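Every protein chain but one is kept in place in this view of the complex.
Up next is subunit A:
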Amino acid sequence: MEELFEQLAYCIEYGKINKPSPFPPDMKDKDGADEITQQLLNEGISADDILQKALIVGMEKVGVKFRENKVFVPQVLMSAKAMDAAMAHLKPHFANSPGSQKGTFIIGTVEGDLHDIGKNLVAMMVEGNGYEVIDLGTDVKAEKFIEAAEQYPGAVIGLSALLTTTMNNMEEITKAIKSHNRNIAICIGGAPVNQDFCDKIGADSYNPDPQGVVEFLNKTVE
């Protein structure tokens, strides 16, 4: 069984979606995330074990490689696609056992900013690590974040910005959320943001890469 977990984690790490998918070349004609996940379920392995022992392991490896500039956006998207193929088998099982996910993460690009590639990568990586993700999209106002936080109590909020000039909006949104409920954890990310800025605006965590967000969530969410 351990071998199948390893194979599945490898498929996620390298983006082997299913048997017909030609990538990666060294896995041509071999089973991918789709088939191996089904095989594990057929052998009576729980969806949660598959998620924890294979899918999250694979996504973590991709996250670390992305942080270290060993892989780039396309490779992460290939991994996310393989993850999605596996999750299609697992989701019906999770739907029957609510609470099996680790927690909820609300994410959006702040008002005044339409850039979404970084936000999407974080969303995919967080989802791949066992969290429910509520993606509010781009150009999101404070009220929308607060509304979502009320709908999903205990959720962590992630704010993304790419423009230096929308960092101000990130500050205003953080203050609005905190004044509404100071217990809502907020993490921030994006090219112009850093730890000093995070401290200044009163956010709880700054993460320069998606894996950092996952690590923050793992520490924060009970």
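Simple rule for what comes next: contacts are C-beta pairs under 8 Å (C-beta built on N, C-alpha and C of every residue); 3 or more make two chains touch, one makes a residue touch a chain; residues count from 1.
FYI, contacts and distances are computed from a predicted model.
Participant: Which of the following is the UniProt-recorded protein name of the chain this complex doesn't show: "Electron transport protein SCO1/SenC", "TIGR02587 family membrane protein", "AdoMet activation domain-containing protein" or "Amino acid/amide ABC transporter ATP-binding protein 1 (HAAT family)"?
Facilitator: "AdoMet activation domain-containing protein"
Participant: Per the definition of touch given earlier, which of A:N129, A:T166 or A:S205 contacts the omitted chain?
Facilitator: Checking the options A:N129, A:T166 or A:S205, the one contacting the hidden chain is A:T166.
Participant: Which listed residue, A:G63, A:G112 or A:G158, touches the chain dropped from view?
Facilitator: A:G112
Participant: Given the full complex, what residues of subunit A touch the hidden partner chain?
Facilitator: Answer for subunit A: residues 22-24, 71-75, 77-78, 80-81, 84, 111-115, 117-118, 120, 124, 139, 162-166, 169, 191-192 touch the chain left out.
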